[in-house]
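For this view, one protein chain was removed and the others were kept in their places.
Order of writing sets the chain letters: A, B and C. Residues in each chain are counted from 1.
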Amino acid sequence: MTQNPYLWLIPVLPLAGATINGILGRRSSRTAITTIALVFPGIAFLLALWIASGFSSASAPYYFDMAHWIRAGNFQADFSFYLDQLSLVMLLVVTGVGFLIHIYSVGYMAEDDGYYRFMSYLNLFMFFMLTLILAKNYLLMFIGWEGVGLASYLLIGFWFIKDSAASAGKKAFITNRIGDFGFMIALFLMIKHFGTLDFTKVFAQVATQPTELAGVGLLTSIGLMLMVGAAGKSAQIPLYVWLPDAMEGPTPVSALIHAATMVTAGVYMVARSHVIFEHAPGALTVVAVIGTLTAFFAATIGIAQTDIKKVLAYSTVSQLGYMFMACGAAAFSAGIFHLMTHAFFKGLLFLAAGSVIHGVGGEQDMRKMGGLRKYMPVTFWTMAIATVAIAGIPPFAGFWSKDEILWKAFNANWIYWLIGIVTAFITSFYMFRLLYMTFFGEYRGAAPSDSHGHGDHGDSHGHGHGEPHESPWVMLGPLVVLATLSVVGGFVGYQNRFEHFLDPVFNAGVSETAHEVAEGSASTEHLLMGISIAVAFLGWGLAYWLYYKRRDLPEKIAASLGGLYDAVVHKYYIDELYASLLIKPLVDGSTAILWKGVDQGVIDATVNGAAAEARHVSDVTRHMQSGNLRSYAGWVAAGGAAVIAYMVWMGVR
Amino acid sequence: MIPLYYYLILSGILFVCGVLGFLIKRNIITIFMSIELMLNGVNLSFVAFAAHWHALSGQIFVFFVMVVAAAEAAVGLAIIIAVYRTRETLNVDQVNLLKL
Amino acid sequence: MNILTFAIISIVKSVAVVFVLLTAVAYSVWLERKVSARIQNRWGPTKVGPFGLLQPLADGIKFIFKEDLTQPYVYKTLYIASPIIAVVFAITAISVIPFGGEISLGPLGKTYLQITDLNIGLLVVLGITSMGVYGIALAGWSSNSKYSLLGGLRASAQMISYEVSLGLSLIPVMILAGSFSLRHIVEAQAHKHWNLFFFPLGTIAFFVYLISAYAETNRTPFDLPEAESELVAGYHTEYSAMKFAMFFMAEYANMVTVACLSTLLFFGGWNGPVFSDNAIIIAIMPVVWFCLKVFFFMFLYVWVRWTLPRFRYDQLMAFGWKFLLPVAIANLVLTALFVALKPGVWLAN
Partner (left out) sequence: MHLILFLFFGGICVAGAVNLLLQRHPINSALSLVVVMASLAGEYLLLGAEFLSAIQVIVYAGAIMVLFIFTIMLLNAGEEERSGGSHIALLVGVPGVVIGSVLVAWVLLRHSDTGSVSMFALPGYPHDIAQLLFHDFLLPFEVTSILILIAIMGAVVLASKPESIAERHEESEKKEVPELVGAGRDRR
C-alpha cells in the first residue's frame, strides 16, 4: 500500500464548502454562494481525476492516516482513508456526477429562498459520501453511511413547509434506521469476533475461515446483517418504501442522492465486503433473491405510475435490484459496472425530468404533459438517449452493463435470468411509456395562467409559465455531458476491460470459476444477448403502440384487468400493509401498554400521587407561610433556639 | 482586666433586644433598625474576641459588616420607600403579600 | 507629669479653648454684619461700643431675655433637645483641633496647644460633624411644621450627599501625610510645602473640600435648609430666643471648625515665619499665624455669602453627585497613583 497525502483533501474540501456556505451563506450574495458551492467539489473532482490518472489496475491501493480516533484496548479505529480500484470507480462517479448535478442545481434552484442552505447541504452530502467511499474501516464508513442519511433527510425535507416533504424525510430516516440497525449488529459481530473493523484486517481474517456451505454461521450472520443495512440504504425489499416518497425533495437531490450515488452505497458496501459474502453462499443467495425480486416488483409498479418522478423512482429501485442480483451472483464487478452506467443514465433521466418539471412550471403528472418535444428539444433528445440506454438497446451504456448482469445471473441460476429478462422488457416498456406520454402527442397541461404549479413545486420564477419552455444552459450543459456518457459509458466494459480493472479487488476464487463458464459458452452468451435486445425493442414497440398509436387502449386494458391494475397503481398496497402489520400494532401496543399502562398507570400515577400527597402536606404546612414577616421571624427564632439547644446538648454530652 | 464573657453577655443582650424588636415591632423601619441592632451586637463580640485573641482580623470583620450594613440600609430603605408608595402603610402586618 | 497635673492642664485648656471659640463665634456674627454692610454700602452695627464691637454682647442679652415660645403642637422632647444637640456637637468638634506647636510650661513640663491629640483626630472631627446633622434634622421634624420639615429633609439629604465628597477630598491629604493625626499632617506640611500649593492634586482637593464644607455648614450658596425666600426660615422657623441663638452659635461654631480644618489641612496650620528669637514670641507667633489664617477663612465665608446667589435644590444635588464626587474620586485615585509610583517623595518621614 502506498501513502497518498492528498487523499484526505477530497472529502474535506466539500465539507469546507458546506461549512462556509452554511455559516455565512445567509448574508452572502448568490454569486459568492455559487462560487464556493461549485469550486470546492470541483477541486475535489479534479483531484480525483489527477489521482485516477496515476492509477491503473496494477496499482497498489493508496491510504492515508489522517488522525487517531478510537483507541480502546486492542480495538482501534482511526480517521484513515483508503483508495483501491473499487473506491476509485465510485470516487469518479460521485465527484463527477455530483459536480455536474451541482452545476445543474445552480440553475434549478436559482429562484429558491433557501439557495445557500441547499448548496450547503449538497456539499455536506458530498463530504459524507466521499467519506463513505474512502473509508479504510467499517466504522468510518458507518460515519459516512449515517452522514449521507442525514444529508438525505435534510434534502428530502428541504421544503419542510410542505407537510408531505417533512414526513417523507422522516419516513426515509426511520426506514434507514432499521437498515442501520442491521449494519451496526454486523459491526458488533465483527468487533466481537475479529477485534477490528479495518477492511484489510477483517478480510484477512475472513479469508482464513472455511466457506460456510451449510447452515447459518458467523459469516452468514454478518453477511445477512450487512444485507439488511444495504437493503435499507439501497431501497430493496422490504425496505424500499422510502425511496419513492423521497421524490418530495428537489429534483437535483433525487438525481444525485436517490438515483446516482447514495442509494448505490448499499451495492458498494456489499461489493466491498465481497470476501465475507464469498465465504457465506447462503447470504449471497439471499442477496440475489432479494435483488431479483426487487427488480421485478418495482418494475411492475413503475408501469402504472403517472408521476414522472415516481416512475423514475421505481425504476431506480428496480435497477438497484439488478445490481444486487449481480452481487448475489458473485459478479461484483458487473454490479459496480451497472452502478456506474446507471449513475450516468438515471442521473440524466432525473435531471431531464427536472428540466421538464421546470419547463412546465412545477407539474409532475405525466397526464398533464405531452408534446413537449417541440418546446424543449435538448431535453427531449438527452432524455431519449437516457431512455434508450436504460432500456438496454445497444450500443448505449445500459445495454453493456445489463447484459453483463443477465449473463452472470444466467450462469448462477437460470431463474434469475428469466425474471431479469422479463424485468428488462417491463423496464423498456414503462420508460418508453414515459417518453411518449411526456414528449409526444398534444400538450395536455393547464391553460396559460400565472397561478398554476409554482406553489406545489416550491420554487417561484419571476415570470408566469405561459407555455412550456426550454431550460437555461446551466441546466442543459450537465444534461448534454451525461447524455454523452450514457452513450459511450458502456464501452469501458467492452471485452471485460472494466472487470479486469477491478480484478485486484475481486480476484477471489468464485469469480474465476465464473470466468471459465463465461469463456466456455460464448454462443449461449450471444443468444442471450440477442434475446435481451429483442425484449428491449419489444417493450419499445408495445409502448409505441399503446401510448402513441392507440391512446384509448391503455384505459380499456386497465379496466379489463380490474383488481390487478388497482393493486399496481396502489403499489401493491405495500404501504398500507406496513401500516396495518407493523405501524398499527406498534401504535396500538404503545397506546395500550406503554401509554395507558406504563406511563399513565405507573409513572403518571406515581408522580401525580406524589404531587397530590405533597399538596396535602403543603395544605397543612402552608399556614406557616402567612406572608407576615414577624411570624417568619418567630419561626426563625424558634429554629435558632433549637439549633442552640442541640449544640449545647452535644457540647454537654 | 475584665472577663471576656462580660462583653459577650452585653453582645448577647443587644442581639436578643434586636430579635425581640423584630418579633414585637410592627413598623418596618423599626424592624429594620432591630436588624442593625443585632449586627451591632455581633460586632461587639467580634471586637472583644479580636482583643482576646490578639488578632486584628476580628476588627476587619467588623469593618466588612459595617460596609455590608451600609449597603443593606441603602437597599432596604429604598425598598421601604417603594413599599410605602404602593401600600401607603409601614405596618408589616398589612404588608403580607411580600411584593410591591 | 502626674494625673492631677494632667487633669488640671486639660481642664484649663478646655475652658480656654471653649471660651475663645464662643468669643470667636460671637465676633464672627459681628464680622458678618459688618462685612455684609460694607459690601452693600452700609455701615452695619455702630451704636453699641466703638465700631459696634459690643453688639454681640447686646445680642446675647436680647436673646436671653426674649420670650421662649414653645408651640403646643411641637414634639416637645426633641424640640428642646435638638438645638442642644446641634450646639454640643459643634463645640465638641474643636477638641481635637491643634492651634499651635508644643510649648513649655516651665516646671509643669511641656504640653501641646490642643485639648487632646489623637491618632485618628481627623476621623473624630468628621464623626462629630456628621453627628451635627441630627440637630438640624430633628429640629425640622419636631417642629411639626411643613417649612421646618422641608428644611430638615433638605439639610439631612444635603449633608449626607456632601459628606461623601468632603471625606474623599480629605483622603489625599491623609495619604500625603500618611496619618490621621492633625498634628502630623501639619508637621508634614512644615517639612515640604502647604498642601494647597501641591499642584494640582492638593489644589483640587482643597477646592473640593471648600465647596463641600460650605454645603456641610449650610452656608450660602448652599443654604437651602433655611432658604428664607421659600421656607420662611427653614428648620428653625418655629424657634425663638435662646434656642434660636443656639442654632446660630452652632452654625458659626461649625464655620470656625471648618476654617480651622482648612487651615490645618491645606494652609500649613500654624506654620509661618517667626521674626524673632524671643522665646515668648516664638511660642506665640504660631498661634498668631493660625488665628490669621482662620480669620481669612471666616472672611471668605462672609465674602462668598454676600456675593453668590443660592443654588436651586436640584442643581445642588446634581452638582454634588455628578460633578464634585467624580472629581474627588479622580483626584483621590491620581494622588494614590502618585504616592504609589514615587515612594518617599511626599510621604512624611
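We take it that contacts are C-beta pairs under 8 Å (C-beta built on N, C-alpha and C of every residue); 3 or more make two chains touch, one makes a residue touch a chain.
Bear in mind that the values here come from a model prediction, so they are computed numbers and not experimental data.
Every visible chain touched by the undisplayed chain in the complete complex is listed here: A, B, C. Annotation: of C:24, C:74, C:173 or C:208, C:74 touches the absent chain (contact as defined above).
Touching residues on chain A toward the chain that is not drawn are 624, 626, 628, 630-631, 633-642, 644-645, 648, 651.
Across the interface with the omitted chain, chain B contributes residues 1-10, 12-14, 16-21, 23-27, 29-30, 32-34, 36-37, 40, 43-44, 47-48, 50-52, 54-57, 59-60, 62-64, 66-75, 77-82, 84-86, 90-94, 96.
Listed for chain C, the residues touching the missing chain in the whole complex are 73-75, 78, 118-120, 123-124, 126-128, 130-131, 133-134, 137-138, 140-146, 148-150, 152-153, 156-157, 159-160, 163, 167, 180.
Definition applied: only the chains that are shown with their structure count from here on.
Taken together, the touching pairs give a contact graph of some other shape, not a line, ring, star or complete one. Of all chains present, the one whose mean CA position sits nearest the global mean of protein CA atoms is A.
Averaged Cα coordinates give chain B a centre that lies 33 Å from the centre of chain C. One simple way to say how far apart two chains are is to compare their mean CA positions; for chain A and chain B this gives 75 Å. Rounded to whole angstrom, the centroid-to-centroid distance between chain A and chain C, based on C-alpha atoms, equals 93 Å. Chain B meets chain A in the complex at residues 19, 22-24, 26, 31, 92-93, 95-98.
Residue ranges on chain A touching chain B, taken from their complex, read 626-630, 633-634, 637.
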